[in-house]
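The other protein chains are all here in position, but one chain of the complex has been omitted.
The block that comes next holds chain A.
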Amino acid sequence: MVGGPQTHRLSNGGLIDRSAPLSFRFDGKTYVGFQGDTLASALVANGVKLVGRSFKYHRPRGILTAGSEEPNALVELRSGARREPNTKATTAELYEGLEVASQNRWPSLRHDFMAVNQLFAPIFVAGFYYKTFMWPAKFWEAIYEPAIRRAAGLGRAAGVADPDHYDKAWAHCDVLIAGSGPAGLAAALAAGRSGARIILCEEDFALGGRLLADGGTIDGRPAAEWISRTLAELGSMPDVRIMTRTTLFGVYDGGTYGAIERVNDHLPSPPEHQVRQRLWRIVAKRCVVAAGSIERPIVFAGNDTPGVMMASAMRTYVTRYAATPGKRIALFTNNEDGWRTVEAALGAGLQVAAVIDARPDVSPAHRSLASKSGFTVLHGSVSSVEGGKDGVRKIAVLLTGGARAEVEADGLAVSGGWNPAVGLTSYHRGRPKWRDDIAAFVPDGAPPGMVAVGAANGAFGLGACLREGFEAGAAAASDAGRNGNAGAAPVAEDEAFSLTPLWRVAGKGKAFVDQQHDITASDVELAQREGFESVEHLKRYTTLGMATDQGKTSNIAGLAIMAAVSGKSIPETGTTIYRPPYVPIAIGAFAGHHRDEAFHATRLTPSHHWAAEQGAVFVDTGLWKRAQWYPRAGEKDWLESVTREVKSVRGGVGFCDVSTLGKIDVHGADAGAFLDRVYINTFSNLAVGKARYGLMLREDGLVYDDGTTSRLAEDHYFLTTTTAKAGPVMQHLEFCRQVLFPELDVQLTSVSDQWAQFSIAGPKTRDVLKEIVDPAEDLSNEGFPFMGARKVALRGGIRARLFRISFSGEMAFEISVPARYGEALVRNLMQAGKQFGVTPYGTEALGVMRVEKGHVAGPELNGTTTASDLGLGKMMSTKKDFIGRVMAGREALIAPDRQVVVGIKPTDKVRRLRSGAHIIPKGQTPGPDNDQGYVTSVCFSPTLDQWIGLGLVERGRERIGEIVRAHDPLRGEEYDVELCNPVFYDPDGGRQRG
């Protein structure tokens, strides 16, 4: 179906390309617009007035503005996975094939069943959630909330993953400029000529700001000429970056700014390899805010009728887009600027029905315009608008002096004055100040390095905008150290300014303050009567200004009405706190590349790809991917695989990649003394060629981390940490070295990534190692005793480090080679160990063997346990000082009834033990008073053929053999368990020493 003619398009003029028609669909109907249109301007050009239904009352709504402040014309763009709700038609660029659906209506926009909500309007008043849905509490989730969500609300999310990519980037400049209106372009010109690096952000796809609609004369020539000349000059400068479709949305510390670039929102889908949007973090020495101002509505009955439009928006549609919102329009203004819309409308051949001017007087020039053009000027205010989903029909006017009049028109332009866009300047808790002469809030200072100019600073005249922008641009460049010749400033005249404040006209019928959240003037009054008089309370009680437009057209009117009803001045009433973002930002843009598999960085061990080839199942441990177990064909579940791996190690030999452990080179003449201070036990007396288990405390006396540390030379120790604490321990040691003990000669280097390290364990370990280690190396118990550590040569020429340490409780070595040999080592171990049935094992089997052996790990080193709790109290040296020594002696940390590590096994041998189960004395009622601890780690022990575990239990070591209850309310289980020695396997350690 081909769309009909553009009934409301002028035959010439406008910044649209009539040679590039674009067809689009709105609620299933096809229309045609032109390149250069926004969706809103294309709808206007096609005579579409009804665009959406309102949030609570489902009232028909049209297009109010022509910018990102739009509260009403929210639509769903595109379809399927790319469906994007709540998009402002006023900022969406038209493209060929754009699909648009209206929101919040059923079954259709014109016949919305939920418009019945209007009949219940009395209950949807301020605070209605608080008043209506109080009891019973359980109804909230089940009934109230779903019902409210169905009846009220905005668009629908796509419901499936976003198929597009987003990314993030950094940019740096001397001078950042927000806005490309006259002030912004003048600032860029001055800063650029001074030699500054510039970034200019413009949220529109076209540059020029209000000049695009309002034109004017600059340096004696039409504004459009000045824009193209300025852009050409800026384009010739090497360090000027102009970013269109980019909104500066936030101001952060240290001169950092957030901006969102809608890179490809104006296309049906981003080209291959390109992103939809890009989030920019811009670091700028100076920032010039030339973000303009927002025209504000006047609140009167029926002011939400489609066809009521901001005056500036109406002339934007007429002049920039050559689209006419009405055939016969009226203007309601309280200021001089509104009249420009009349001029634009007349210029486009529209009929002007009347101008309703709330000021006491109108200039002679306007009077003669009125008489020449044949429309009346009414002194007074619009008291109500009659109309509906087809638009405005009749306008009721309350004349100064009390008489009434009526105006017949199909469009009403409204101007209540202008509010400078004070968002960016207020994001560091700035509070704008009130200026009586323009009846508006203007920035009162700004975050460091930032200045507001032009309309954003309350300077509304074109001449003033150019002047302020140019001066600020030159000053910003100079502050950034760029002092080139800025040349002459562009010159223009200032328009006349005259305004009589008017916020609200009393009248019958709903008069909307916040059109997006359906907040009326009477809601504001009700809030005041109920005591919610502070603007912050007003905001939260009524939700005024809390919609996706953040109250850009409503906040000031709301607080002005509050000021009036509470008998205060507007500055006394004040503004709410301004917070970023200035416009809604897609979560995808904040995530950027970091989604799905790339959610966070991943660390791979040297044997990762080999393990993947073997079919290993991986587990995420922190950033690491570790082989969890290596399933074999025919194994029915993980437990069967893990049990096989454990049995293979205990009965033969296996190996496991332990490269994830933190590894730190500790060098220096005082390395031993340094380690004595950070570990509770002594390392200065460790012989070269030996390893020792060490335990570190935090400053507060609780256990920090553990691991083995080996002495490779007099002045060189090799320290290992747990996988989880590798980074934190390195930081801690650096802090100790640099801050606590600067007098020591110690150097630290992380070598975690330098070494591929494998544990080889089981009675046949030596047999495998002998195959791979140079025959000259003595691996016998005498030649390489338990806790030995030294460099060895491997067959084939490379050097390795060998440590005779055991986590599994078996005869075991850890072998490390430079990381790029890691994969070769695994393959060689498989080859060398084939005849001995060597078995790779994963972290599950590792965990099973450590529980069987009673070794503590993460669940026990949990930040609440002392060395003594872990059964390692005797390691605390009494002959030296160490970090945590004093605090570890605190009363509660040495109390006799502390929960300590103990072994736990169910009395019923076939019962599965679960971690997290609480330990309760037999015969007592579970509860906080009787809770004596909990199960920290469990495993199925193939060796004992039953589930076993470790726990932290009150006085556990004194209660070996006692039967207690394991209480597990999470899984609804309760059963008897026996407290036992935590070392279930080979308690005298003969196997690891053999």
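The rule is short, and it goes like this: a contact is a pair of C-beta atoms (placed from the backbone, for glycine too) under 8 Å apart; a residue touches a chain by one contact, two chains touch by 3 or more; residues count from 1.
Keep this in mind: contacts and distances are computed from a predicted model.
The complex includes a chain that is not drawn, and of the options "ABC transporter ATP-binding protein", "Redoxin domain-containing protein", "NADH-quinone oxidoreductase subunit J" or "Sarcosine oxidase subunit gamma" the UniProt name matching it is "Sarcosine oxidase subunit gamma". In the complete complex, the residue from A:L15, A:V646 or A:I772 that touches the missing chain is A:I772. Only one residue from A:A365, A:A598 or A:A687 touches the chain missing from this view: A:A598. The omitted chain makes contact with just one of the residues A:V382, A:A557, A:A819 or A:V977: A:A819. In the complete complex, the hidden chain is touched by one of A:T217, A:Q274 or A:S534, namely A:Q274. From the set A:E406, A:D620, A:D753 or A:E958, the residue in touch with the chain omitted from the display is A:D753, counting the whole complex. Residues of chain A that touch the chain left out of the display are 165, 167-172, 197, 239, 272-275, 281, 283, 593, 598, 600-606, 609, 623-624, 659, 665, 667-670, 715-716, 743-747, 749-755, 771-772, 794-798, 818-824, 828, 831-832.
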